[in-house]
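Every protein chain but one is kept in place in this view of the complex.
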Amino acid sequence: MQRVGVFVCWCGSNIAATVDVEKVAEVLAKEPGVVFSTNYQYMCSQAGQEMIQESIRKYNLTGVVICSCSPRMHENTFRKTCEKAGLNPYMVEIANIREQCSWIHKDKDTATEKAIILGRAAIAKVHLNAPLTAGTSPVKKRALVIGGGIAGIQTALDIADAGFDVDIVEKEPTIGGKMTQIDKTFPTLDCAACILTPKMVDAAQNERIHIYSYSEVSSVRGFVGNFKVTIKKKARFVDETKCTGCGLCTEKCPQKKVPNLFNLGLDNRRAIYIPFAQAVPKVATIDADYCTMLKSGKCGVCSKVCTAGAIDYQQKDAFIEQEYGAIVVATGFNPIKLDKYDEFAYSQSPDVVTSLEFERLMNAAGPTGGTLLRPSDGQHPHTIVFVQCVGSRCDDSKGKPYCSKICCMYTAKHAMLCREKYPDTDVYVFYIDVRTPGKNFDEFYRRAVEEYGVHYVKGMVGKVVPENGKLKVQASDLIGNQQLHIDADMVVLAAAIEPDKSARPLATMLTASMDTNDFFTEAHPKLRPVESPTAGIFLSGACQGPKDIPETVAQASAAAAKVIGLLNKDHLICNPCTATPDEMMCNGCSSCEKVCPYGAITYIDKEFRGPNRTTLIRRVAQVNPAVCQGCGACTVACPSGAMDLKGFSNKQIMAEVDAICR
Amino acid sequence: MRNDPLIPMLGVVTMIRTDTPDVKTFRVTGIDGVKPFQHIPGQCAMLSIPGVGEALFSITSSPTEKDYLDFSIKKCGCVTTWLHQMEVGQQITIRGPYGNGFPVDTELAGKDLLFIAGGIGLAPLHSVINYCRHYRDRYGKIDIVYGSRSMADLVDFPEIIDEWCKEDGINVHLTIDNPQPEWDGHVGFVPNYVKELNFDTSKTVLMCGPPIMIKFTLAGLMELGFEKSQVYTTFELKMKCALGKCGRCNIGDKYVCKDGPVFRLDQMDELPDEY
Amino acid sequence: MQERLKQKAIELLQNGTADRILGWKAGEFFYDLTPAVFTSKEQIEKDFVFNVFAGANLSKYLIAESRKGGKVAAFIKPCDSYSFQQLLKEHRILRDNVYVVGVQCDGMCDVAKLGCEGILGVQEDGESLTVDTLYGKKTVKKADAIADRCATCKSKKIVVFDELIGEQGEETEADRFGEVAKLEAMTPEERFDFWRGELSRCIRCNACRNVCPACSCEKCVFDNANSGVRNKAAADSFEENMFHIIRAFHVTGRCTDCGECSRVCPQNIPLHLLNRKLIKDINELYGPYQAGADMDTKPPLTNFTVDDCEPSIVHERGGQ
Amino acid sequence: MPVNEEFKPTIVAFCCNWCSYAGADLSGTNRLQYPANVKIIRIPCSCRLNPMFILRAFQRGADGVILCGCHPGDCHYTTGNYYARRRMTLLFSMLDFLGIERERTRVEWVSAAEGAKFAATMNEFSATIHKLGPNRRLEDLRCRKD
Partner (left out) sequence: MKKIAISQLNTLFAAIAARKALYIPADDGAGAAKFTLWAEGVQLSDKLNTVRSAKDLFFPQVEQLVNFKMEGTKLEIIENRDATEPFVVFGVRACDAASFDILDRVFLSDPVDTFYQTRRENGVVITLACSRPAETCFCGTFGIDATNPAGDITCWMDGENLYWRANTEKGEALTATLDLTDCDGSAVTAQQEAVREILRKLPLNGLDFSDFKDQKLMDVFNSPKWAALSESCLGCGTCTFVCPTCQCYDVQDFDNGREVRRFRCWDSCMYSDFTMMAHGTNRPTQKERFRQRFMHKLVYFPNNNDGIFGCVGCGRCLQKCPIHMNIVKVAKALKEDM
């Protein structure tokens, strides 16, 4: 039971015109525990606030009920007002008698009656309020970026720029990600390597950035401001500190038949390799699956030729523990596997390629040295068919329901480049829609059609059949309303993109939520697009959804800005309205843990005093108040009612119900 | 309509005194301003705030107070918390008196009395002490040993200092558990203090306090040569009806609310150890 | 069967596998077995009983037994094994301290279904039961005396065990939801009258709750003065409903449908129908789910899919 | 059930703080009318709604209870309303199974922008309850107002 003061606001005539404020104050004065009740023209005004403060002191109020506009409007104002008068800010309750009463009712008696009931509910609740104090937790001033593609690099650079240490964990031997494989970028057609590699070097040389290449995150504990992360540095059998990146070993290695994954298997490399010339770090890695030395103990050529003595066949996976205040996920994307798309003969003919493979075939550093040659026979293709939306916008189980967003533009780019370099080629693009919403995008596409003479055909390719060195393409032209049969030399499939496979287990570790397509969910689709709902986890790049490079970079910087904002704080102020378990009633059943979207609930085995001077160990829930956001899902999942929510406790809500139904 | 013993009468709180951080004393009269009923020291009454609950409390005031009943109440549960928030003028319900009370006019008459209390345990003894002070000539020497956690936790401290200590034939021995700068009295636990004081065994002992204190003090008294039949104590259990019917305070063949709450320790030996 | 169980119990004690044996103890009559803990060969030889009236689900006792130190061996029937695994899943039983002997079960009998007064003894022989009563002898087919819950048994499979006595069984095709469907087909008025008739008999003895393996809360909300729903005796129809609604809801997705609630109800209220209704709903709306069937599947109330049906399906689903 | 002309239903609306409560505010800001017998209780998220609160409301004399939350997928806490949806579906189904009028309970997703939807929903729900008459099947006689 509190000593309650009730303050009824007129809000000028906004409330007073339809609610008899005097009567409300008068009736509420008779409620249990109410020691003072009054009304005033504008409670939120300076004078109104002073009146509240004076009354708190004069009547020794322990609870305040303000009947006024929506708490969404002035709850904070009044909390601060009361705090200044020495009352805990959470001892204030607002009865919303404007938006939810005076403004929706015309009849004064009805509105007055309702205002009284709403006031009564607020009084009933405030009696059960308890002073709440927001806790704080320290912030470790270091960030982790998971994924070293353009998103991760940009985020890391921005964070480092602001003066904070950043670690990048990259699972491949080099940072750079997908962009390293790309030849030119739309819509400017500048060379991807030219704009990316300087950034990679910047990252490597920045003393605030530490790159863990060929590494993975193996566990994450803790919470915003205080993550404890274990990083697994996979054995690359080369001492990074000694390797000079001279590349001699990669030339001498006798094992030559290793599919070169950087070129998507379009050519081969050695068992010891540096993915590409501008790799960062420029350090060799032994592919343990192919190295004869590691497999059979016979060979050792690389070790012999290495003058730096960097080869270490005994190297083991190393585990590094590090603490972070914030974690940025930048795990990126991959094109989907096309094994379910047999109609396009992807697995039957080497001349049916994905767009990313086509990218390598066009790249000066690629398997063909930048000359477009058919993989099957090394001949110049004369007719090329591009197929859009392979696995994108699918409603069947084969593909993805979403639009992969980048395909329309890179296909326009590919078509344009083909026609520019090889004007003798016929280029067909089959599409459902061409989507070009971006700066200079539509102009780019129109250039492809108008200036470069690319044949854009609205319609789907039904079948591709390899026949006599040609690819017979059957397609429909929806506008011309005819079936087309094209004898193509190459077919390029714009495969849908999907989140990297490493994202799902990572999300589990981070307790960050994902959608059904394994894209990370943002805290709010519009207002908090670069944050995960899990506090302290931020999203950068295509792990959140399909994106092109400028968008990725923009989001990367945005995520960095959020991280910087977080790391700038010495302490985080926690939301005081958190869930709290009553350990005496907790069954330890884990129901609450399963519904917590933030991973705020953990369990400990705790010793309790049992009957007759015995002790017993029970598994009980613990809520980390720094992580809990106070949604209350756990309180309902808990069968024993051990879990309750401060500020919205079971008793408080029931008291409101009772007051309303009285 | 019949007057059922479960149906209480109205009372009003006419005075509230804060004794310690968690003990307050409430003065209750009928709403007509008259004392609700007569009682024997050691008896109890049921106080209730409708909607919150009903609970049994020892009557702290002496029967010789003509106009009111006092209750010293420690804040520990639902009802007591509510009582502590209450203000003067609040109406509550009251029914009683319940229990047997101390045998002040029979066994205790003419005896030297030793009161031993710990913390809020003084409440039931307070009534007896003041009764004995009122009828001073009916009793022999009076010793009072009273201890608490700290100075602030000594209930009725002003009354003890200003009245009891100044009265002839009454020896008050106060103690607190731990030293405090402003305390110049004895420091230590009640059981040890009782042993130190080395009382002679002709006294009749009235004891009330936490179970652990009773246990060790009793052992101390035995060491000094006291018999269990010389020692009275009073205790409380969960009670609902206070009429010996609802079954809650049933221990062995006794109902604490009716056959107790005052027991002689040799009687308690015949009861199961469920208190 | 009884002899095999007895032998096993003695063996487990003697070879040190277990310090205590949880089984059933003989009563005054043939049918009143009491769950009991045995610690010696002598006790087992004297009192251990297993027969068609050993219906009690022993799994809930293991919450406490598994925490008493030492190891306890328990005889677990198929439906008990679901409860047992569900309790493991909720971290209520310490698995390491329990040795589970799975016992094949062909269905338990309901003494009321014998239709006899003054029963002096029951002789089990093959498929029939010979009942000796104060008023004469009577032979009843076992199949006719089988408990209702066993007649619609969901599974004869023992889902968790350390060793097995008898045969491992399979999930059955029994129609568990026939009675629920019959009620669903009624009008709301009829359903209301049906449940009022049933629930108004409730005496709030809490037998259903206290026997229920899913109701293993440290402190039940109905005993908790702070929960806002505490009640000791149903003061009126609302509280009769309230208790059973909340209880059913709290065991939703956790109830294994062992049927103990209906077995123990002194007023013969078919409480299992409430739980089965929810199981049926879960199966139909969110896909088949059997509590206790495994350790991993997320319980339906702590799980979701983005395209779950809307609550308005209750209106739209048709029926009455 | 005879419809009492004087019957003024009591309707409790639980609204999540982020979407529906704001939606209710918006309907006020736009001066959209709905009956005064709808009283709103603010909860942080639809997943905070314990079935016990609904039963409590019926016990104390509510004639209808409605839960409003963010649209699925838009939950401020990302997943809260998905859990609420399952819980309410099963609860409502059980109440229906017990013969309680299924129209007395309802869930509606109302975003912060849907002031009009909020008002329309409340008008409609209130009319439904009005037609249904007073809650008799889940009332506590001790709370009945004479």
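As written, the chains take the letters A, B, C and D, and residue 1 is the first residue of each chain.
Definition applied: contacts are C-beta pairs under 8 Å (C-beta built on N, C-alpha and C of every residue); 3 or more make two chains touch, one makes a residue touch a chain.
Source: prediction; values computed, not measured.
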| item | value |
| --- | --- |
| Shown chains that the omitted chain touches within the full complex | A, B, C, D |
| Residue of C:M1, C:A207 or C:L285 touching the missing chain in the full complex | C:A207 |
| Given B:D4, B:D137, B:D168 or B:D184, the one touching the chain that is not displayed | B:D4 |
| Chain A residues that touch the omitted chain in the full complex | 30, 32, 611-612, 658-659, 661-662 |
| Absent chain, residues of chain C that touch it | 27-29, 32-37, 56, 61, 112, 117-120, 133-135, 197-198, 201, 203-207, 209-211, 223, 232-235, 260, 263-264, 266-269 |
| For chain D, the residues touching the chain missing from this view | 60, 140, 142-143, 145 |
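Please note the rule applied: only the chains that are shown with their structure count from here on.
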| item | value |
| --- | --- |
| Centroid distance [mean C-alpha coordinates] between chain B and chain A, Å | 66 |
| Set of chain C residues in contact with two or more other chains | 221, 227-228, 301-303, 305-306 |
| Sequence positions of chain A contacting 2 or more other chains | 595, 637, 650, 654 |
| Chain C contact footprint on chain D (complex, rising order) | 51-52, 55-56, 58-59, 72-73, 79, 82-83, 85-103, 105-107, 137-142 |
| In the complex, chain A residues that touch chain D | 70-72, 96, 98-101, 103-107, 110-111, 113-114, 117-118, 121, 513, 521, 523-525, 533, 577, 595, 597, 629-633, 635-637, 645, 648, 650, 653-654, 656-658, 660-662 |
| Chain D residues within the chain A interface of the complex | 10, 12, 21-22, 24-29, 31-34, 36, 39-45, 47-53, 56-57, 60-62, 74, 76-80, 83, 87, 119, 143 |
